[in-house]
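Certain chains of the assembly are absent from this excerpt, and the rest are unmoved.
The chains carry the letters A and B, assigned in the order they are written, with residues numbered from 1 in each.
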Amino acid sequence: MEPVQWPHAAQCAVQFTFDFDAETNWISRDPKNLKHPGTLSQGTYGAKVGVPKVLELLREEGLKATFFVPGWVAEHRTERVEQILAAGHEVGHHGYLHKWVDPDCPEEELEEMERGLEALQSKVGVRPVGYRSPAGETSPNIIRLLVERGFLYDSSLMDDINPYRHVLPDGRCGPVELPWHWSLDDAPFMLSSIKVHRPIFTNDHIFEIWAEEFREIYRWGGLFTLVMHPQAIGRPSRLALLRRFIAYTRTFPNVWYANAQEVAQAWLDQKGPGDVAPQAISPFLV
Amino acid sequence: MEPVQWPHAAQCAVQFTFDFDAETNWISRDPKNLKHPGTLSQGTYGAKVGVPKVLELLREEGLKATFFVPGWVAEHRTERVEQILAAGHEVGHHGYLHKWVDPDCPEEELEEMERGLEALQSKVGVRPVGYRSPAGETSPNIIRLLVERGFLYDSSLMDDINPYRHVLPDGRCGPVELPWHWSLDDAPFMLSSIKVHRPIFTNDHIFEIWAEEFREIYRWGGLFTLVMHPQAIGRPSRLALLRRFIAYTRTFPNVWYANAQEVAQAWLDQKGPGDVAPQAISPFLV
């Protein structure tokens, strides 16, 4: 695996991404949660407290990030999404209601895609260039929808450290993939609920996992993608973890901090149109 | 987020709360547990050993706390609730049988509310001013019931660090909300059973999570709510954890230790009737 040629001759790229799911994280798992204000309030925290505090932290740290926002959140938390944009961050597509659509229901996939685009456009004037599927539950059809809509990048898969380019079975080139991984997500370590008893881990535990993964990806010259949720990382002590982690990455020389759009574009630019050997991921997909 | 103006110009408020569920914690999940003395005995421990040892600790530490007590526990563990009251602690409402009522059954919600009130009144002479729903599983109807019964505060939601005031869709003002969070609860770290395999964590693990959250909430000037269960925190080593944690908070100057009623009242007093901008939580609730 050859290192990517990052801008500024950087040794590695770091992108901080936030899935601003708010209440959709809970409604999408079980619509009945609409009648459960206790469960729902975990998502509300992300909108009320999490996003403002994350924005404050990013401003103080001088970092630009990417927020993936479901259409429903753009409609119901419009002011928060406007603040995100006003602070200079990127807003990407994250479905409409954060649904894990059955891949046998392409019409529902289409609806989530279109309603999400519509809400972002009409509410906050954004035409997103990037997409992240909820919890990585995507489908061949969704990837086709992204190609047809000209998305620059997708950030839903876990099959690489470096970006690569999608290609459809019919040969059409698609978006750049910016891979993630569960171990670089905040939710598995702290997003517990009465139905999903995920153990709650310490900052030291999470820091060790993120820091060791960063150290090695740095050494490989790859892309480090951190996936966070304002309702999780926005808790007081978890913001302190994020600050500590950012400080750690700054002890490494030559790191390029960028948002997802910049990473995808830089990767495309570096490769050059002729160099790009697109990869058909999971050719066994039916 | 502006810091709250706490009494005595304190930097932050700390409330120690105990959900004295005893056997109801197990009966409410599965009534068949009434025929399982092994499972049930975990709750019995809270009544037999946990509460007396917690009361001893609070007396030695000179702290006043709030105990949320299901009506069934007031009926079957009357002496223990009397001891709690005799020691000067507050007793709040915690349902009748610790049920997670289906929000589509308002008549059952009403019954849990009324039977709980009745039991506390008739058995230990308490008219509670505060309510905490079992495991945060509340509903819009329950919040309405609280408003109509003039409760001073609710402590069931997770959408903030600071207190705020509820308001009904029709504009009626409701109780002050005193938020909590799973990471500041003892159960996720130690309350395991043969059916719910929650991993059991060390005191160091739990201390780190509570201490880091406390440090940051202190810095923000917010409210720190610890949610404990005598059947969990009442184990010998867990009481040692609680002592250690209390000692840690005492290394911070200017902390206001109060029970839930005092916190809610202080927050109301500070705001003044005219200042209070009540928040309609989760306006999407149906």
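To be clear about the criterion, contacts are C-beta pairs under 8 Å (C-beta built on N, C-alpha and C of every residue); 3 or more make two chains touch, one makes a residue touch a chain.
Model, not experiment: these values are computed from the prediction.
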| item | value |
| --- | --- |
| With 2 copies placed, total copies in this complex | 4 |
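One rule holds in what follows: only the chains that are shown with their structure count from here on.
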| item | value |
| --- | --- |
| Size of the rotation, in steps of 5 degrees, that lays the CA trace of chain A over chain B | 90 |
| Rounded Å distance between chain A and chain B, as computed from the means of their C-alpha atoms | 35 |
| Residue ranges of chain B touching chain A (in the complex, touch as defined) | 1, 100, 103-104, 133, 135-140, 143, 156-161, 179, 181-183, 188-189, 196, 198-199, 201, 205, 208-209, 212-213, 215-217, 219-220, 222, 281-286 |
| Residues of chain A defined as touching chain B within the complex | 23, 27, 32, 34-42, 44-45, 48-49, 52-53, 76, 190, 192-194, 197, 199-200, 202-204, 235-237, 239-241 |
